[in-house]
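Missing here: one protein chain of the complex. Every other protein chain is in place.
A, B and C are the chain letters, set down in written order, and residue numbers restart from 1 in every chain.
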């Protein structure tokens, strides 16, 4: 099934419990903190439904391409194309769009035997997701300080991490907190799990399951909602539309039926399901593509900002622009390479080249701040010369002054203001600040990303290069 | 005279014309966009008045130390101490506090003959400033795109830069725009001038003068005022107090009496007054000290954030903290060195070592983004796990959950939230975004800062090092 | 024809004039400054001859794959595979191996009409190269200071750049200097040309032609030959084998027959032949692949060095190793992507994706120093604890001490020394120093590389991204 955007919005009016501070949000589709974000998500459904290239048929049903388990490189290309179409809609600013977690689950469904006795649950969930066009997000990290639970125990304060507190005939009961359910406010369901390795004895915490956002006992605690503070689309065009939201997930005695349990009482497996299946790779390939869309906005803005002051004629600025385009293409190459050197893994399936995917992930994580900083330099101090807001256009006298004094040979005053306001929303607004923080951590801290790279690296091959070289000569005779 | 904070606030109710967008602000001392910023500035006056070490006596009058023309290293230390005391009050977040432009003028008053026929005007202005404890700011940069006026002329659109449009018996009449009058909303007077070299034929633009903020024909166009959008001091403690504001200065036929004219019809001199006197050096020494105060807040926050999650025990994190403290001390050393190696310049006076001052300025300009980025890394993804706002404490049920689940062995929940909200205001809020932009450009683009360093460098000495070395050997005999 | 290594060595004994300082080298295949380098080059011929996958058949003849004009992606893969096999033989340390310039010429032969009246010459040269398995190098840069010839003219000193000094019936006569003919000592022929744009009036300098290394009037002025100073293969295993040499090419009235002239009296075309054909792209794709081979040696060494002291168990070191492998894979991805997104250009042919190729080139240029620096950090101060040379093994008493005291739980003493000597040859020897310089400039200064990226960037697309976004909203109503 390919649902419409309206249908998706309708689904969000389901009694879910969302807090902004102490304010309980009744309807996320109309509340000024969320309505435009909700629409941006809904628009994705309309877009992919409208173009048959973005879905595939199986047994007479049509499913979004991000549910496609690839058998060929062409299948991988079809996945890529849909990721790209989705990412382009938000200029890469929606990190956890509906194709992210769906790709995790799809990857898992290519090697479900890893799940052992819960294999069927996983496959059923996969079928459910694609059939009902489910927007799933995840909460797979314990609260920050809770990674050393022994400290809590020592001080006799409750460990906050979500865990199974009871098993019943019809399922498990979970309580506690997980972070950081980006997009949850706009999603149908939340995948609960553990991306970071657990200690072997963290058995109740190993629960991996899926719950509807409106499940009894589930509350979402949103961070500050930036959309609400955008005074107009003109002032804050990105904040206005693309605040995907981040929430803590609180569960108080939430019941999860057995058929939605995927891992239970197995601390090792809880982590391995992501990396012993293409789950993590399919999911983070989307992250690469999403960042690439953002790069295109950044490069475009860099160039237009340079043009706005005529700086694009300066050789040193041209070099900076050339470098920007080189960075955009570098990531483009890393993404395309994932298909060229796709892996035949698991047997019978195709997976994006994992090493290139992790390399790109590392590149994004470690490059984003400096890229934005370089854009800041192009913007210069002039970003503060714009009036506080566009209401100057509503006052005839001010409008006249503004149009006279703020125009440049390159651009009319209003165009300049519009351009700078847009740039500011990418480099300086609170929305921008959240992205600067988020890009650094959305795939985990840099050491986590590098450890993924370490894990998948062909160390035996690297060592052989050195060993063979060293074996080819010996100490010289006396 | 050492005025009180209340007196300063009273002076700001003078009919000045300030716009936020199209909103005309009546009283900046009470308006929600400015009132706390105004108080932060006023508090500086009370602080320096309360402690006699921060003023000096001359001819029976007491003046703030930042008006002290130094004869000895001790005098320089007295200046430094007041800059530091002022900077500490805002944790280095007020860049254009009252001691900045005052220091420029004081430095100029140490070599006023540079001003030629306007020498007496300059000295009179200096006397006026210190006697009336004037808070002066400056607007010394043309609008961004206007640095190539020929483009405007070619397209037959008016060059927006401020210039003299008429000379009268009693003064000059100026019209046009200057950027970026940081702090002007809270100041008494604006110094108009040119820090960036003019083309030799830009004679009417060379005007350098001082005008009261409430002068007829003067309007301030403020950028977005962040203070107004801070929902509480708890959520945004820095935004709440320390938004120093930036404004474009528009003059429409504003009259400047001759006695407030310092340069006129001299494009070269317009720039040289800053660097042929200690003006630029005295003023930017304050910038160094101000940044140093910020570094202390940053290092303190880095350490407390690490403690909040127990990460301070991790060797790699400890190394990061060690590096933070090394950076703080590096700048501290560069500042202290300016006194140790103070210059006897101009004759009879003492000036901070200019090369060390510019070196520190360059260091601040090129280091700030990476320092904040490093703080971001210490904060981690956990910064988003805090509730949207502190109102959760006002709802008993939410409060109980919050206190139970958000506490850690290191900190109670509320303390954590308070700490993370503070950190966010330094790394992620729009206020933080403005600082990231501002630190890069407040002394001009990096090439300008480096050109100051280039100008003051002892090239003959450097070359001699190489020349002497090369002269000490020759080509070997055959 | 696929010549043997011995045949190639034989060809080098052709009377060529090579100077090291004032020493005239008679036979580069036996001289201690060049013999191992010569053998390393010769070995490439044997390697590619031995394995049929590295050549293709056309009209009954077999040619090396680097002469293959690609019609399909598979053809591109065949090219890539041979580049990789060649690069692996030298661990990426031979930058101008026989496949570099051959690839330029092959790319040109895919769009020869660009050459106008010299089209046939180019095609004949291409046929000659592949038929005779010619090792061509190039000299395509004017001497460093000569890029502003007007300075020379002003001072009345001769412009040193190579140029046509006379036209005869049977060809042109050239005199002057070109840099930097890397590998020329080991090559058959030199391509003379201009990779950097000429001024429009530099007509005689626009000559683009090919000459045998032993042509009358041609002399090679080698930089210091490092191989000669390697005391043994054990001490300097890389210097020993892989000093590819760099030479200035001096021509004194050298005659070039018309059929070897490709551009003449056309300053614009002299540059465009590289970028209006796949020449520059085919040639620099090899550069990418070559650097990738080096990355594998670097990553292997990094890991083994860490193991040698047990540091590989330290989490922070493991993170560094993970990052190293991420960098290796990033470049791998950028290379693979060039095939996945290959261009149908010129019509009927396939070319590696140019943007990804230039992006990789930029990445290599700007990353190499920091990568080596990171390897330095892994090596630590311990690199100096090794004895001066391996002769300690020849003295029984010293040998016993060495084996006792220098062994570690991880490695015997001799193995440690061997490993550290190898590492030093990549990070600290003069050979290493040359690579640090060379990687920064072998594709031109960084601004040149970035300008290539700028030139090929889809600016209209980038701008459209921004324009469409900005077109989708307008100023709000009052």
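Please note the rule applied: contacts are C-beta pairs under 8 Å (C-beta built on N, C-alpha and C of every residue); 3 or more make two chains touch, one makes a residue touch a chain.
This one's a predicted model, so the numbers in the text were calculated from it and none came from an experiment.
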Selected from C:441, C:459 or C:473 as touching the chain missing from the view: C:441
Option touching the unshown chain, where C:132, C:373 or C:467 are the choices: C:373
Where the missing chain touches chain A, by residue: 315-316
Absent-chain interface as seen on chain C, which is shown: 19-23, 141, 143-146, 148, 151-152, 154-155, 157-158, 160, 176-177, 179-180, 221-225, 229, 235, 246, 248, 250, 308-310, 369, 373, 376-377, 379-392, 394-395, 398, 401, 404-410, 424, 427-430, 432-434, 436-438, 440-442, 445-446
Residues from chain B at the interface with the omitted partner, ascending: 91, 232-234, 237, 240, 296-297, 299-301, 303-304, 315, 318-323, 325-330, 332-341, 353, 355-356, 358-360, 362-363, 390-391, 393-394, 414, 418-419, 422, 446-447, 449-457, 459, 461-466, 469-470, 473-476, 478
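The criterion applied here is as follows: only the chains that are shown with their structure count from here on.
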Fraction-based call for chain C against chain A, same above half, different below: same
Most distant chain from chain C by Cα centroid: B
Inter-centroid spacing, chain C versus chain A (mean Cα positions, whole Å): 40
Centre-of-Cα separation between chain C and chain B, whole angstrom: 50
Touching two or more other chains - residue numbers and ranges from chain C: 315
